[in-house]
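Every protein chain but one is kept in place in this view of the complex.
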Amino acid sequence: MIGHAFMGKAHSQAWRTAARMFELPVEPVMAVLCGQDIGRATAAAVQLGWAEAADDWRSVIARDDIDLVDICTPGDSHAEIAIAALEACKHVICEKPLANSTLEAEAMANAAAQAHATGARAMVGFTYRRVPAVALARQLIANGRVGDVRHVRAQYLQDWIADPEAPMNWRLEKDRAGSGALGDIGAHIVDLTQYLLDDQIAQVTADLRTFVKDRPIAGTGDALIPDRRGLVTVDDAAAFIATFAGGALGVFEATRFATGRKNAIRIEINGSCGSLAFDFEDMNVLHFYDATEPAATAGFRRILATEPEHPYVEAWWPAGHGLGYEHGFTHQIVDFVNAVAAGTDPTPTFVDGLHVQHVLDTIERSAEARSWQPVAP
Amino acid sequence: MIGHAFMGKAHSQAWRTAARMFELPVEPVMAVLCGQDIGRATAAAVQLGWAEAADDWRSVIARDDIDLVDICTPGDSHAEIAIAALEACKHVICEKPLANSTLEAEAMANAAAQAHATGARAMVGFTYRRVPAVALARQLIANGRVGDVRHVRAQYLQDWIADPEAPMNWRLEKDRAGSGALGDIGAHIVDLTQYLLDDQIAQVTADLRTFVKDRPIAGTGDALIPDRRGLVTVDDAAAFIATFAGGALGVFEATRFATGRKNAIRIEINGSCGSLAFDFEDMNVLHFYDATEPAATAGFRRILATEPEHPYVEAWWPAGHGLGYEHGFTHQIVDFVNAVAAGTDPTPTFVDGLHVQHVLDTIERSAEARSWQPVAP
Amino acid sequence: MIGHAFMGKAHSQAWRTAARMFELPVEPVMAVLCGQDIGRATAAAVQLGWAEAADDWRSVIARDDIDLVDICTPGDSHAEIAIAALEACKHVICEKPLANSTLEAEAMANAAAQAHATGARAMVGFTYRRVPAVALARQLIANGRVGDVRHVRAQYLQDWIADPEAPMNWRLEKDRAGSGALGDIGAHIVDLTQYLLDDQIAQVTADLRTFVKDRPIAGTGDALIPDRRGLVTVDDAAAFIATFAGGALGVFEATRFATGRKNAIRIEINGSCGSLAFDFEDMNVLHFYDATEPAATAGFRRILATEPEHPYVEAWWPAGHGLGYEHGFTHQIVDFVNAVAAGTDPTPTFVDGLHVQHVLDTIERSAEARSWQPVAP
Partner (left out) sequence: MIGHAFMGKAHSQAWRTAARMFELPVEPVMAVLCGQDIGRATAAAVQLGWAEAADDWRSVIARDDIDLVDICTPGDSHAEIAIAALEACKHVICEKPLANSTLEAEAMANAAAQAHATGARAMVGFTYRRVPAVALARQLIANGRVGDVRHVRAQYLQDWIADPEAPMNWRLEKDRAGSGALGDIGAHIVDLTQYLLDDQIAQVTADLRTFVKDRPIAGTGDALIPDRRGLVTVDDAAAFIATFAGGALGVFEATRFATGRKNAIRIEINGSCGSLAFDFEDMNVLHFYDATEPAATAGFRRILATEPEHPYVEAWWPAGHGLGYEHGFTHQIVDFVNAVAAGTDPTPTFVDGLHVQHVLDTIERSAEARSWQPVAP
């Protein structure tokens, strides 16, 4: 695994847990943790449970005893690492966004396509697909329980920089992060809605906003450096209207300025004979409206997605004993390991990740052109 | 109508509205408003829309042009007025509780039975029965949608005297009010659950509490009279466990000390194949769980009881346009007028009100005896 | 009052109730109900409680004993009636939308301006402003409790024609209705958000959709006429992104295809130090997040807007006894009568209604041009 910050911690917990709660065809071994600084990487390896630490990912990728590379670094290094790993015929799990530019993402998708013949598999980490309530929503749509989808309403709401005096952070710099709310969290709702509908966004009109243009700079600890402010070079919020290829109308919003909303991924889908609603702040619940019910007893059902009948749940606890955020990562490992063992292709693929990148690019292009734009490679 | 405080205001709005929103067989005329003080009664008659005012209810009852007496006074005068009205062959609507003592309530039920032959009809005002979501709940139970009822969970939660320095009030004096939370609001959940199940409470074990024993006394305006405190002689809260004749287990709580709950009448019913949940603080909603649904899509449905298919709703607004507190009173008038015109018996009858009184008495007896007691006349 | 369908019924209930629940400086008299057919108008006058019926609104407007004209007809007759009434120096309350075209709306605003000198006042009926929870939201924003507003998220969701076989209706014909979801319900969220923020929408990008292009035609009763279908010439749904003059980013959606949502007017506002959320399907509640609270105890508060401290509530019932849909209409009458008596200008004025019309026009223009458009007269 490369990288040991937030995502590294979540992935480690997933690797540690997958084979204990699920029956896997092979037993994953947590071999090497790579970081930029060997001291910090070593400490992290101990804390997170990896056998070794390293600071040169190239030499780790070159090792014969390494079968899989899990990339948890910021987006600007994804392409280089993933392409090298695929060329070395390793399986790759890469955190989203696939890359900071479409060019890089295309190169990665090409590398994945070429490595496929060698048996190497590549997956991008849109982990929210694997929340049981979300996977259940996809099943219900696929089974026709909502009918023809007319409306998609998706929001990803956070508030961690709503305070104008919250300090600078690498995620607010275009060079490091690629984009702001759009790429960081907007990418998730683009992927999730396309996944749920099994459809693709075809056209968009959009607006991007940076509400706070400059921010204080943190020195050591929590102290701020006086009189110095850094420039915010990414968007704080993105709003876009989208047309899906199949005809649905989508309204999207991703922001880090939704005061009081902490990680509210909210998706509503209205179809010709049913509707669904989900909010990650209540992640074990899916609301489902069945319009084929008589009017007197129709209503949104609060389905507690903790039954053995629900995706992934049987491996865990009895009904009513909810799961948490990191369980999606465990499910991701389980699905990946099972797919590799079965010789099938784990999803979302790098091509899926590339398509999301195209959508994000089109949103930026539309916001600049002040007009509708077709999603195009 | 006798009395023009809170209940008088609600009943007036109902009389004014019933024939305008519903098609009634006869047109009610708001003839005379009686009060203790002719000055205040006259002002109230103007404000509330009555043609005349009076301060002697006996002479009003004696009038030939009066067909119906609506009693909105405190409980200690119900028996005298109702019996006189029934003896004069008038229809009677009497606010709950039927009376402050079982003896009085029995006399009233007897008077109603005797007057029945003259065509006079009597009803007690448990108005919450006529909230559409509640009436729908009864239909669903009657239609077997929850199966055999095992659990009844009912709370009536208010907080208007949770503050120990809230001043004295006639409702806190046993002489005037008969009892405290038990009779004032506990009576509602006893009636509602018996109505919903079409069953009766057979045995109870109970506790009554007076958390705050004395309180300041208000003088004129909002000012308190210094150094004087009044004794609270009624219960602040009542809790009881009940066995229904049909076997269901009931757990009840009525309190004026549920800080933050304003008028939370909460009822949950669990049966062998379904459940219902209602909270008056969200009065247009009934939650319904249908256990015959497959586990993957079962869940409590939030039924917005605003469809034309729901009881009383068709006369009002389109779906999604909710009703409010006073609509229950309008429905009460509508049902009463329709029953009288049709020659049927409006419910709840005085006998129903008397039975509630028996239950309340038994609760008091149980709380004192510290043991289970059968409900008995 | 002119017109006696849905809005006529709601307005009648308001006129009947206003002086009974509130203390008004003058007592409104429900004099004449006008309709196109004298027979149906007479029946409606009896049912809704008007003293007389008429079928010629011009002669009614000419009467000296008429002080106020309340216009509840479809939008295509608003201009003619309102202008005539204002020229006759009558006060005018006109249902929204102000008119079906901006040209008409301008003429109405001009007529109102000219009549103002004669003492006549004009108001447009955006009644949802007067739901207590909404009025409270405006107070909190005005008092700085949410700080600088960054995000406005507004939806008006209905589902009454989600079924493709729901029959034709005058609201689906452009000639009669002017527009579809946009003008009928989108107008409300444009008005409400501008009212809440005390700001105006300056630019929009939009999409309009007609999901179902033709529909069966109803004959007498509920029966459909076989083999005939009518053309839907208005939008089923509207989505738009808006920039407010003050800098807030708005995301809007109005639709009649949100299966399971009956009258969900949902508004969320995120500011620099607080947030608000409202849903008309739970109309007595306002959710408020105060970001100045310590993180450990911060959370969206479910304010039950039924306290005497809340706008309009003191005239009604004790805390926790909720109001319903038609109460907003009563508050509208109360505010109008008080303003006229006090010589102040009731709001929203015809100029406010005209501005909403401009926004709606710009949305249509933007949807056609496929690009952002400034709101312009």
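Going in written order, the chains are labelled A, B and C, and every chain counts its residues from 1.
Assume a contact is a pair of C-beta atoms (placed from the backbone, for glycine too) under 8 Å apart; a residue touches a chain by one contact, two chains touch by 3 or more.
Quick caveat, the model's predicted, so the values are computed rather than measured.
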Chains on display which the left-out chain touches in the complete complex: A, B, C
Per the touch definition above, residue among C:A43, C:A298 or C:A339 touching the missing chain: C:A298
Which residue of B:L24, B:A162, B:A218 or B:A315 touches the chain not shown here: B:A162
Touch criterion as defined above, residue of B:N270, B:N284 or B:T306 at the omitted chain: B:N270
Candidate in contact with the missing chain, chosen from A:E281, A:E314 or A:E368: A:E281
Touch criterion as defined above, residue of B:F240, B:F336 or B:F350 at the omitted chain: B:F240
Those residues of chain B which, in the complete complex, touch the missing chain: 146, 150-151, 153, 155, 157, 159, 162-164, 205-207, 209, 211, 237, 239-241, 243, 247, 249, 251, 253, 255, 257-261, 268, 270-275, 289, 291, 298-300, 370-372
Missing-chain contacts mapped onto chain A: 6, 9-10, 12-13, 16-17, 20-21, 23, 47-49, 158, 160, 261-264, 280-285, 304, 306-307, 316-327
On chain C, residues whose C-beta touches the chain left out of the figure: 136, 140, 145, 287-288, 290, 294-304, 307-310
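What we mean here is this: only the chains that are shown with their structure count from here on.
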Contacts common to chain A and chain C (chain labels): B
Identity of the chain that, by mean CA position, is farthest from chain C: A
Central chain (distance from its CA mean to the mean of all protein CA atoms): C
Chain copies touching (chain A, chain B) - same or different residues, decided at half shared: same
Distance from the mean Cα position of chain C to that of chain A, given in whole angstrom: 41
Euclidean distance of C-alpha centroids - chain B vs chain C, Å: 35
Centre-to-centre distance between chain B and chain A (centres being mean Cα positions), rounded to whole Å: 54
Numbers and ranges of chain B residues touching at least 2 other chains: 304, 307
